[in-house]
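Below is a structure I'd like to ask you about.
Yeah, one chain of the complex is gone here, protein chain that is, but the others are all in their spots.
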Amino acid sequence: MVTTPRRTAPAGLDWPLPHPSWELGARLDRELGDPADDAGVHSYQESIRLDEGEEFPAEQLAALDLWGLAEYYVPAQYGGRLTDYQDLSQLIRMLARRDLTVAIAHGKTFLGAAPVFLSGDHAAARRLARLVRRGARVSLGLTERTHGSDILAGELTAENHGDGLRLNGEKWLINNATRGRLLSLLTRTSPTGGPRGFSLVLVDKDELPEGTYRHLPKLRTLGIRGADISGVVLQDAPVGADAVVGGVGGGAELVLRTLQVTRTLCPALSLGAADHALRLAVGFAQERELYGRMLAELPLTRHTLAGAYADLLLCEALNTVAVRSIHALTSELGVTAAVAKYLVPSVVDEIVADLGGLLGARSFLADHYAHGRYQKLARDHRIVGIFDGNTMVNLYSLVVQFRALARSFLAPADHRPRLASLFDLDRRLPEFDPGQLVLVSRYGSSIMGTLPAAVRELRAEAVGRPALARAAALAEELDRTARELHERIATCTSTVGDAAPASFEDARRYSLCFAGAAALGLWLHSHQAAECGPTGELWRDGLWLEAVLDRVLRRQALGGPARLSAPAAGGATETDLSERLEARLIEQYQRGSLFSLLPCPVAEGPVSC
Amino acid sequence: MPAVTPLEAEYRDWLVTRLSGYLRRPENDINVCIPFSEYGMDSVAALSLFGDIEDAFGLYLEPTVAWDYPTIEALARFLVRAGSDGAL
Partner (left out) sequence: MLSRLNDTPCSGDPAEGPHGAGTTHGQAGATPDHGGVGLDAGERQIRERVAAFEELLGDPHEAGNPFGNAALLEADERGELSVEAERALAAFRLNDEFVPRELGGNLDRIDGLARVLRPLFRRDASLGLGYGVTSFLAAIAVWAAGDEAQRGRTADLLRGGGRLAIAYHELAHGNDFVRNEFSARPDGSGGYLLDGRKDVINNAGRAEGLVLFCLTAPPGQRGPRSHSVLLVDTAGLPEDAWRVTDRYRTVGVRGCQVAGFSFERCRVPADALVGRQGGGVETALRSFQITRSVVPGMVLGGADTALRTVVRFATSRELYRRSVLDIPHAQATVASAFTDLLVCDSICLAATRAVHLLPEQTSVYAAAVKYLVPKLLQDACYNLSIVLGANFYVRDGDYGVFQKHVRDLPMVSLGHAGSAACQATIIPQLPRLARRSWTQGTPAPEALFRTGGGLPALDTDRLVLAAEDDALVASLLAAADRLEGPREAGAELAPVRALVRALVAELTRVREECLALGPHDRTAMASPHAYALADRYTLLLAGSACVNVWLAQRQDGGDFLADPRWVVAALTRVCRHLGLPLPEEADEHSEWMLAEVLGRYHEGRSFDLYDTHLAGPLVDDEPAAARH
């Protein structure tokens, strides 16, 4: 089985259609209605109201059920419509651009169900698929009160009892723990624990005898205040032997493999939040007068907006390649997911902070400007960097792979996966095979591995096209940076389990290089077709690529978040780049398009001026 | 305890040396019967061992090999078998 067939146009003539996944996202957005229309269920105003009252968005979730969103959580082989993870990613992104609480509260079912769908336990998957498609919410129970992200310290036990198991213990800080009907729980099945001492148990609360479980109160949280973040306590809760998914002792491995997929989808939440933030900021700049001029005319404003847009495109390029790699480079997803899950939320946190500076007081007022949407999204978004593997966890998982990453980059093994379909947006993706998910990539990162050749290819293209010269120069610098980085991490990786702070810094730099390599691959393989489409201006002359590489290298140079001293001394070329990019940003804003490399209308429609 | 073959001893010595380097502990501090995790090597870190072994001995292993054989003793014994089978 292959994913939805794509029409291909004769090269250079016609961009076939908008990308089907982007089109699907646009359809969802359209059908949810104009969020600026206060009367709608999915309106910005309603989101704010629910947030204020810390109310669960039950009505919104029910409407999404009706729309059929849950179908996209269920792989086609189990009766759902999930064939291409790009679809799911775009759907999450479009939901998140309205309201992260809703996106997370609904999307959580995918996180909860994914371990079952990816386990290869077809019977369990089919059972769960039926429930999910009928609107049952599934929750993922990994964390406990005192162990944070250290999931293998978990104390909730599952012990053999008769034909089945008995569960005892508590899971805490669990999204939808109370409202979810089903719980995928990581349970300790061996008293001594260890990586083979845990099992994944799918619990259906509807089937538990009364008195064997209770819910912990909803926690008051900084953001996504309406979400059901709570916990569950199990007391001699009986489940059948078939509730164990992925085998006794296989829980840790199953969870870690599943997290590779879900961590690759989480960045879509950040992309949506960044779109929301940028849309508010552009709107504000265009209507706000300061010092006798429109805010949008001030060079600093334009630079800030263009920078945020470039960062957003950087995140989108990385995320696009990462999501495609679920299908096309499954065996290396451990690396790819860690990079995406770390980098995208972190960069979007920076975008939100920078644009908040532009909005000034309005970014803090709860109801004055644009219903107080900015302050909500700023609070809400901080969760994305925390859940499903936080920054430290993701960087650490790169650190422990440094030796393998360096080895394969500096002396590539004779193993060359075919990456054309990965980078070419017009190519079909192979069907996703969960069996190919491995905990550690055997050959490092092939995406990073494409960098040297891609740089040569861009340089060759630039020979006849001076407009590409700066992008090519930046790419060469990236190549040098990446080589130095790999040489460094190859030699200073002697500590495991006790990684030095400098290695976290290297993991951060690695992620940036990776994002640059992904962007370069994407542009090289997709630009010819994309240049003929509605967003062609962004692709022509390597505009977005140049901007993205510029942002990557800027962050490489700085020790931390790039906010201080971000705009370096720039010549005319840099100003020119910033202005050309800003023109595209304004165009997408006014046309009512998603801020994206690919065309995708938003439900607000064009901005009337 | 069965006698340790020369090959198994080689694997053991190699693993002790690696572990002592990673964990910054003297080699004679490392007991081959104690699980890696007791030395502060967490499960994620343990996954990285397979690549080093592949690299050094040309064996094709599952990344979870150090999970399934969580001590030097168990891992060395497994590697002997893995070597004779060619690959696993």
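Each chain carries a letter (A and B) given by its place in the written order, and its residues are counted from 1.
We adopt the following convention: a residue touches a chain if its C-beta (ideal position, glycine included) is under 8 Å from a C-beta of that chain, and two chains touch if they have at least 3 such contacts.
Note that the coordinates shown come from a computational prediction; the quantities given were computed from them, not determined experimentally.
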Among A:Gln375, A:Thr481 or A:Ser511, the residue in touch with the chain that has been omitted: A:Gln375
Contact with the hidden chain (one of A:His42, A:His303, A:His327 or A:Arg407): A:His303
Contact partner of the left-out chain, one of A:Ala76, A:Ile386 or A:Ala473: A:Ile386
Options A:Pro57, A:Pro195, A:Gly223 or A:Gly251, residue touching the unrepresented chain: A:Gly223
On subunit A, residues whose C-beta touches the chain left out of the figure: 143, 146-150, 153, 173, 193, 219-223, 290-293, 298-300, 303-304, 349, 353, 356-357, 360-361, 364-368, 372, 375, 378-379, 382-383, 385-387, 390-392, 395-396, 497-501, 504, 557-561, 563-570, 575, 578
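Here, only the chains that are shown with their structure count from here on.
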Between subunit B and subunit A, distance of the C-alpha-averaged centres to the nearest whole Å: 36
Complex contact set, residues of subunit B against subunit A: 21-24, 35, 37, 39-48, 50-52, 54-55, 62-64, 67-68, 70
Complex contact set, residues of subunit A against subunit B: 152, 194-196, 252-253, 396-397, 400-401, 403-404, 407, 438-440, 442, 494-498
